[in-house]
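Shown here: the complex without one of its protein chains, the others still in place.
Letters are used for the chains, namely A, B, C and D, taken in the order the chains are written, and counting of residues starts over at 1 for each.
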Amino acid sequence: MSTQASRAAARLMISPSVILLLLWMAVPLGMTLWFSFQRYNLLMPGQGGFTGWDNYYYFLTDPAFFTALKNTLVLVGGVLLITVVGGILLALLLDQQIFGQGIVRVLVIAPFFVMPTVSALVWKNMFFNPVNGIFAHIAQAIGLPPFDFLAQAPMLSITLIVAWQWLPFATLILLTALQSLDSEQLEAAEMDGAGAFSRFFYIMLPHLARAATVVILIQTIFLLSTFAEILVTTNGGPGNASTTLTYLVYVQSLLQFDVGGGAAGGIIAVILANIVAIFLMRMIGKNLEA
Amino acid sequence: MARKVSTRRKAIMTAIAWVIAFLIFFPILWTIILSFKSEGDAIKSPLQVLTSHWSFESYFVVQERSDYFRHFWNSVVISLGSTLIALVIAIPAAWAMAFVPGKRTKDVLMWMLSTKMMPAVGVLVPIYLMFRDWGLLDTRIGLVAVLCLMNLPIVIWMLYTYFKEIPNDILEAARMDGATLSSEILYVLTPMAVPGIASTLLLNVILAWNEAFWTLNLTAAKAAPLTAFIAAYSSPEGLFYAKLSAASTLAIAPILILGWFSQKQLVRGLTFGAVK
Amino acid sequence: AETTITVATVNNGDMVRMQGLMDDFNKLHPDIKVEWVTLEENVLRQKVTTDIATKGGQFDVLTIGTYEVPIWGKQGWLVPLDDMPDSYDVNDLLPAIRKGLTVDGKLYAAPFYGESSFVMYRKDLMEKAGMEMPEKPTWSDIEKAAAAMTDKENGIYGICLRGKAGWGENAAFLTTMDNSMGGRWFDMDWKPQFDTAPWKETITRYLDLMNNYGPPGASSNGFNENLALFQQGKCGMWIDATVAASFVTNPKDSTVADKVGFALAPNKEGVDKRANWLWAWSLAIPAGTQKEEAAKTFIEWATSKHYTELVAEKEGWANVPPGTRTSLYENPKYLEAAPFAKLTLDSINAADPTHPAVEDVPYTGVQFVAIPEFQAIGTAVGQQFSAALAGQISGEQALQNAQSLTEREMKKAGYIK
Amino acid sequence: MGQITLKGVRKAFGDVEVIPPLDLHINEGEFVVFVGPSGCGKSTLLRLIAGLEDVSGGEIEIDGQPSTDLPPARRGLAMVFQSYALYPHMSVKKNIAFPLKMAKADQATIDRKVENAARILNLTDYLDRRPGQLSGGQRQRVAIGRAIVREPAAFLFDEPLSNLDAALRVNMRLEISELHQKLKTTMIYVTHDQVEAMTMADKIVVLQAGRIEQVGSPLELYRSPRNRFVAGFIGSPKMNFIGGEEAAKHGADTIGIRPEHIAISTSEGAWKGTVGVSEHLGSDTFLHVETDHGVINVRGDGEVSLHAGDAVFLTPDLNQLHKFDAEGLAI
Partner (left out) sequence: MGQITLKGVRKAFGDVEVIPPLDLHINEGEFVVFVGPSGCGKSTLLRLIAGLEDVSGGEIEIDGQPSTDLPPARRGLAMVFQSYALYPHMSVKKNIAFPLKMAKADQATIDRKVENAARILNLTDYLDRRPGQLSGGQRQRVAIGRAIVREPAAFLFDEPLSNLDAALRVNMRLEISELHQKLKTTMIYVTHDQVEAMTMADKIVVLQAGRIEQVGSPLELYRSPRNRFVAGFIGSPKMNFIGGEEAAKHGADTIGIRPEHIAISTSEGAWKGTVGVSEHLGSDTFLHVETDHGVINVRGDGEVSLHAGDAVFLTPDLNQLHKFDAEGLAI
């Protein structure tokens, strides 16, 4: 495959990226690790000093911690579920012969271009708002009491907003995958007597598995750091009802300016994220081989 | 493949697809509509909004309050700059991974990707301190650097999947033809991968454009992009739906238009090697 | 040479208005250029705090509140403003406000506008209900009025109160309400007091009011949301910042401009404290800036009597930034244009940051506790109350949670062992 | 079982008529091969029979049943695709069992039939592998296995061997022929490979631009092509065509003579020429001889010691001469 010269060149070519990313990861992470053992509150300079595991203790025993863990899972899982299932259905629909396919596609793809802050603001004010939101108007029109989404079902609402943003992404990848399915395979199945449903479950779905794993991987990376949507809509509340791990770290380090505590939280988040990462990488790694 | 699809079926499918597409697009449409309304009209029930009168007033108000074009220009510079630099760094790396794969290649790729899982909020303070010391706070260069590093793994991955599709033969042919490594990459690989590079560029410009945490926290006035522009509207006083809509429309319009125009390119590229 | 200063400010109406009046400043000081960073309050606070605490030096003028000034002043993070020229007339500043911005006898920030809180209500609705609002209402009066005005069929809710979590949002309001019930945040040993009777009463009455007469979605309503509601005529009554008065009476934005009445913030019968707070958005200069002179010049201009007159000239007397200068409240033009002026002044003067509660407290601040940890604690406690308002937990549960989390934080910070 | 009749079947894609109305009858148990140049409509015709395309006109009968409007699965036909179209995520066993599963056969039947098919096709050892782990020939066999288990009225093959390398192609060709002898089921086989057509078919259908040029047994086509197109298409190396005077001599517009029907001599003969390229295969020698009538290809048996530049004389075997009129029809 390659000569020594090209291998040497390859090492040279890849090193800027590796070094930069290593620095990008190691330096802040190293500093974070250092801070996590310090008593360091931005608002109280001169109170520093080594505190041992205190920061970790307080972060892990924070009553919000387990809620945050659970909410993170709910958010990531919920969005993945909605986008993958919805994406498959949508991809199936867009794969049909329809009039104005191009325009439909343009409309469907649009949410992906919207800034998270903007989409959160729009959903919060124009849709979920129980007085002026569209849902409230609709409820009023059919004589129901307005439902206060962000207070009564904060996680669901946030999940919906985030899913709305990511649905186009999933749809696009899955649609491309669907269109790459060898039409002869479908015809073979048809000859074999498979009906539309059997063709979907036995042929299309397995074919989409690979694309779905990539969707899951990429989205998980981005979903784990979902932040703007929560900040804008619920501020993690009511109570801790919509606080995720990322948000909790934010609260620690930027609302309380407890850099030490935030750093400990950050380290814990990194560890948890990496557990997820390893799991995902296994999955995708296997798929990349094929 | 081409068996007749009955017109009725096609019509039904079209109807369903259009309804769903409309629903998905509706929040954006609604924002745009409201941006042309007066504040009073903007909170009326949906049907009344359509019949009330239209104006550009909110846009003037928004422009007067915050200099849209400066923010816009910062966004352009930052997102394009970070992506271009990332491409320059990533192309050689992706070349190496795609054409001289070793036992570790896949692990390196996965490791790179995993750096994206580092929660930004957890490392803000260290980065902030470094930026302060290097005088990078509120500079475009600083943001370009951060966003470049943020997106580098994705850029490398995307390029890697494209490069892998390019037959090794062609690069070897170039080598036989006397091309040095740099001319091989410059004259053969890069032009061949133009579609892939273009969609990588697009996706990452979008990601950088929409990145709100670092851009907000590391800028003040001079380098503030549209994410900061929007932050001034996230809970203004009194009635603000029309102004918020106008600001939102302004913030997303450039990327939406770019995205729509380059839709095909983007779609083709968005597969991350998921589709063969 | 031209100096460029960067001003970080909050995105509220008075501040935004100033940006429109910069021509005047530029004319007076052509060598100073001002760059604005306008942000939403929470974002602003986070950025400004990060910047000043790390000495990032991104800003030359900060917009901060009465909460930050004493803390930061004590840290030496702010440049003292004790050498203002005579024309500035420091003694004209309202004493309560000035006290809140002074640390160890030095003024650390110049108030741009000051506020307390009071009751705004719809005269027309009260009339319709055949009731009258006393000038000094009690909580019971409020409750009766709310009940009378509520007409959910027509989208009118008797009372709008803050419900959005945040130390500057619902926690601020509930702290003043607790003050007016005779309660306090901490006893003299910094022990949290959420297990005491006043807090219980506060929460019970708050939840009753809101659940029975409040608008839907109240748990995410902050100042701005409530303002919007009130302007649309959806609220019968609203207890909030005095600055809101000029907005709700401004016919350009408000559908009920001519129907608003005002009253002092309520108290509980027999308690000598009212539920009114004290706040001033003020301009300060971070220590270490290279452009101290220019920054001072700007602050001087922005908080001067001249500026007040400028606004009056351009936008009318009703729109001048209120609550900072005695002279304003002696100006007949202002008193005429602003029917709420006297009540505002009374409310401000009634607040005493050094003695916010009936009982003694170890802290200063009326609707907050001026210690660095308060932002975190206040917000966390606010979240509990907000959850209670959303119906996710009971009021009792919220208080229990608030008690334990506050204890925890205070322990962590080393106030209590 | 396995009679197929097409009556006036035509197909148009949009405005383009790919297959003009066409009649064809296929007898039970016959091995019919469709040949023709690329794009002539072979695949389309097969897909019309399979039901994977709708006819634009005409009728299809299978075993006397009108089947024009039946969906593919109900026609009782099985198809083997050029790309094999195996289901990549299923094991060989599952692939073969798929049609049975779709027909809701019970497990015992499925097992029995799959085993049987695997035995016939020598796949027993590979039943648990995925298609990706098989060689080209094995994949092809799996595709056939999937067709066999349905016990169809007829098999349809669309260039099933074109993805295989030469040696394997020869083997698989024999295997399919043997399978046909064993099963005696009707088979319709599309190819553009002449050798396949000649060696496998009972009946060859030569298509050009959607029209049937000739139908007949391989040797019929070889010996008496109905027109120039068929004459040129069947036989390898290609027939030499000579026009002009020389043809007029034989009372034809064009005459055709196959390379194997020309005698070579260094001393005397009908046509004089010079050897151009000569290809020596050991078993045969192909000479490209430049004559007054153009380049004529000649096949010599075994090793012929002639090389580029040598002067030779060629004599056609007059019994094997084909004559065509101005329309290209055989006289």
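General observations
In this section, a contact is a pair of C-beta atoms (placed from the backbone, for glycine too) under 8 Å apart; a residue touches a chain by one contact, two chains touch by 3 or more.
Remember, it's a predicted structure, so these values are computed and weren't measured experimentally.
Across the entire complex, contacts from the unshown chain go to A, B, D.
Set against the missing chain, the residues D:E246, D:E260 or D:D310 yield one that touches it, D:E260.
Interface note: of D:A248, D:A263, D:L281 or D:L329, the residue touching the hidden chain in the full complex is D:L281.
Within the full complex, the residue among D:L174, D:A263 or D:I331 touching the omitted chain is D:L174. Of D:R47, D:R228, D:R299 or D:H322, it is D:R299 that touches the chain left out of the display. Within subunit A, the residues in touch with the undisplayed chain are 1-5.
Residues of subunit D in touch with the missing chain: 165-166, 174, 177-178, 181, 193, 195, 198-199, 218-219, 222-223, 234-236, 258-260, 277, 279-284, 286, 288, 299, 301-303. In the full complex, the hidden chain is touched by subunit B at residues 167, 169-170, 172-180, 183, 187-188, 191-192, 194.
Keep in mind that, in the parts below, only the chains that are shown with their structure count from here on.
Traced through touching neighbours, the fewest hops from subunit B to subunit C number 1.
Placing every chain at the mean of its C-alpha atoms, the farthest one from subunit C is found to be D. The distance from the centre of subunit A to the centre of subunit C, with each centre set as the mean of the Cα atoms, comes to 37 Å.
In subunit B, the residues touching two or more other chains are 43, 124-125, 129, 231, 233-234. Shown for subunit D are the residues that touch two or more other chains, namely 52.
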